[in-house]
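One protein chain omitted, others in place.
And then subunit A:
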Amino acid sequence: MHKVKIMFFATLRTRAERRSMELEIENHLTVAGLKEILIAQIPALEASLPSTLISINREFAFDEELIPEGAEIALFPPVSGG
């Protein structure tokens, strides 16, 4: 097991009703696996997950990727800056 930090931005922050959280996860957990855990803990996230982007250590991450130890994870909608 190891601890990761998860941050939420924009609509995801509103849905999760928090800016960040810490989570103890098992080794060799994938991004897809993390999504399942998050939905179980915060059901309000489920509706927006299909259009949610996830980053690990400030790079875009994808379902099959493994989450490294001590990862900095963020969930957010497609970007709308400019």
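Methods note: contacts are C-beta pairs under 8 Å (C-beta built on N, C-alpha and C of every residue); 3 or more make two chains touch, one makes a residue touch a chain; residues count from 1.
Simple rule for what comes next: contacts and distances are computed from a predicted model.
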"Molybdenum cofactor biosynthesis protein MoaE", "Nitric-oxide reductase", "YeiH family protein" or "ABC transporter permease" - which is the UniProt name of the missing chain: "Molybdenum cofactor biosynthesis protein MoaE"
Interface residues of subunit A toward the undisplayed chain are 7, 9-11, 14, 51, 53, 55, 58-60, 62, 74, 76-82
